[in-house]
Each structure stands twice: as C-alpha cells, then as structure tokens.
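Note that this complex is displayed minus one protein chain, with the remaining chains in position.
For chain A:
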Amino acid sequence: MMMTDVSVPANPPFRLSMLIHDRRYRSLTFQVIVFILVMALFWWLINNTLQNLALLGKSFDFGFLFQRAGYDIPQTPIPYTADDTHLRAAVVGLLNTLIVAVLGCISATVLGVIVGVARLSKNWLFARLMTVFVEIFRNMPLLLWILIIYAIFTEILPPPNAYRGEDPAWSMILFDNVALTNRYTSIPTLGMTNDPGSLDLGARITFNWATIAFIVVLVGGWFARRAIRNHAQSVQDRTGERPTTWWKTLAVMVLPSLFLIWYFGLHLEPPSLQGFNFSGGLNVSNGLVALWLALTLYTAAFIAEIVRAGILAVSRGQSEAAFALGLRPNRTMSLVILPQALRVIIPPLISQYLNLTKNSSLAIAVGYMDLRGTLGGTTLNQTGRELEAIVLMMLTYLALSLIISAGMNVFNASVKLKER
C-alpha cells in the first residue's frame, strides 16, 4: 500500500513574513524587538548623560569619596572627625540610617501587633480608640508627623541650662538619671570598674570585650533554653509527665548575665551638666527620637491593619475546633490562630519594613544625619558630585532593601504552610 496520501507535509520554507504571521515565531519576534528598543533607550540615556556631563565640564568619578570630608556629624556610631574621608562620613550616615531603621522596625512591630489585636477586642471603647489611632496615623503624611513631634520636643522641653542652679526650673527624672532637653535626651551610659579593653577591628572600629561577652552569654543562654525545652518535650513524650523547667530556664538565661555584671562592675553613669550641655551620659538627639517616634507610630498603624487582617483570615472553624478539643483561649491563640495568621501577616510586613527603612531618609527634615544627610546632603553639596552621590545612595538603599527582603523571606519560609 502506498503511504504518500497520509504523509505529513514537509515544513514549508522559511519566509520573513512568518516572523509576524506564524504563531511559533511571533512572540519571539516581539521580544527581540522590545529588547532592542529598551537597549537603545538605555544607550541613549547613558550617552545623553555623558554628553551633558561633558558639556558642563564634569566627569563621572568616585575619587571624591577618598578626599577629606571636612564637616562634623553630630551622631557618630564609629569614630569620625572632620579629617576623615567622605567615604567614612557616608558609612557613618549609613549606620545612622540602620540605627533608626532597626529601632523603628522593632517598636513599630510591637506597637502594631498590640494595636491590631486590640482593635479586635470585644471592649467597644478600646476597639474604637484603636481605630482612631490607626486612621489618624495612617492617613496623614509621615513628614508632617516627624515635624510635629520634633517641634513639640523643641518648643516644650527646656534648654539644658534650665537644670542649672540651686533651685532649677527642671530636674532630671528616673532617679536623676535622665534629662529631657530641647536638644536631646540625656541618658546614662554603662560604666565598668573592671574594663576588659576592646577588640580592635581596624579602621578605628572597636568592640568592647564586655559587649562580646554579653552577646556570647545571651546567645548561649538561648540555645541552652532550647535544649532544655527539647529535653522536657522528649521526657513528656516518653512518660506523659512534663518536668518543671522554669527555674532551669531562668538560671541559664539570667545567672550568667548577673555574673558578668558583677565581674565587670557594671553600673550606670548618669549625665551631668557641664558648661553648655550635659556630658558623661549619652545624648540622644531629638532628631533621632522624633524620627523614631514618627516612623514607629506611622508604620505601626499599617502593621496593625496587617495583623488584624491576618487574624481575621483564620476561619472561625479553627478556633471552634480548638475549643472543642479543650484548648484554653491563650493556647488557641498561640498554637492555632497565630501560626496560621503569620502566613498572611509576614509578606505584607516585609513591605512595611522596607517602607520604614526608606522613609527614614526623611531624617534631613529634623537634622538627623543619616545616609541622605551625609552622602546625599553635605558630601554631595561640598563636592558637587550630584550624579555619583545619588547613584551610590540609590544602590545602597537598593542593597539594604534586598537584604531585608531576603532575611524576611527566610523567616517567611519557616512559618509558611508546609506542603508535602
């Protein structure tokens, strides 16, 4: 029998029009065209920039980072003087950004969770108050809140010399340890009678050995606590009796720290008024406090809504089932509802952390020298390297955000629904 009648027709020869009309090639064609267009656009952008820079007689050069900065920064987490380079000034700014971002993320989370849960409270007044809180802070621009809080601090609190004299107009609070002024809040520092010296990391960055000892002890205590709990769990699984663990936990968590405090002779050194200002303590600038408070309140309002949404997303049947098994409300919350709610809460929470970190660049409004204030402010202005400084700043914020995202994604992976 002849098979020619049913044979598949041979591939037609390739024609150019097939790039448009043949479905096999069409999507590829468009992708190539768009790709070329985008590349051309980028080439044109870069070329345009270079041409304009040349027209202005400027170059694209990061050499300025290694020149002497020449300006002072009020808050320096690592040693810094006006003789240091612009690069070090930028690092100081970055650390200041990180300080306010970390403080803000922690306090916003704590406050946000409290408000979010409270808004679901059965107490009518309490729930409505929380609604008012959320709506007020969520619906007004952050910059206004920063300025308002800053203005309140500068206008209401007294200058340091109000603490002077036999009968001062103001006196320090918390057992003469904390002084509130319109410039800063002066808090005590930790002093040591038995100072173990510092670990030198180079570039004039040092860590006190006592700090390292405390970190080691606290992390060790946390692992020990986990081991104790695992042991208790295995005993319970074997015998059905859970051994009492609270005193063991307390011992590993607290006793080593107490020992270190005794060993290093740790004590509070309160600030005292000398000359124009308080010294001896740590002066936390009002710029930082105002920025921190405003970021906290503003972001907490958003987090509260996320938490509320997360809790409401867990169906009622879950808690009813838990009650039916005889779990008490507290345990229902921690064992049934919260783990499920977290799956809904974490992803939008990541965006809030990113927002908070980026919003911290509003610091310039209150004279807090963060990355925007040093690299993107004074350095940019003194050197005239606008493009370089802005590019560097964008890349830094991008890297920072990606790192936060990555970290939170790891956490998210550990709490999300395990699918098997």
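Observations on the structure shown:
Heads up, the rule we're going with is that a contact is a pair of C-beta atoms (placed from the backbone, for glycine too) under 8 Å apart; a residue touches a chain by one contact, two chains touch by 3 or more; residues count from 1.
One rule holds in what follows: contacts and distances are computed from a predicted model.
Missing chain, UniProt protein name, picked from "Nitrate reductase", "Ferritin-like domain-containing protein", "Cytochrome c" or "Amino acid ABC transporter substrate-binding protein": "Amino acid ABC transporter substrate-binding protein".
Among A:29, A:52 or A:315, only A:52 touches the chain left out of the display. Only one of A:85, A:182 or A:340 touches the absent chain when the whole complex is considered: A:182. Panel shows chain A; residues 31, 34-35, 37-38, 41-42, 44-45, 48-49, 51-52, 55-58, 70-74, 81-82, 154-155, 158-159, 182-183, 274-277, 279, 283, 286, 364-365, 367, 369, 373, 377-378, 380-384, 386 of it touch the chain omitted from the view.
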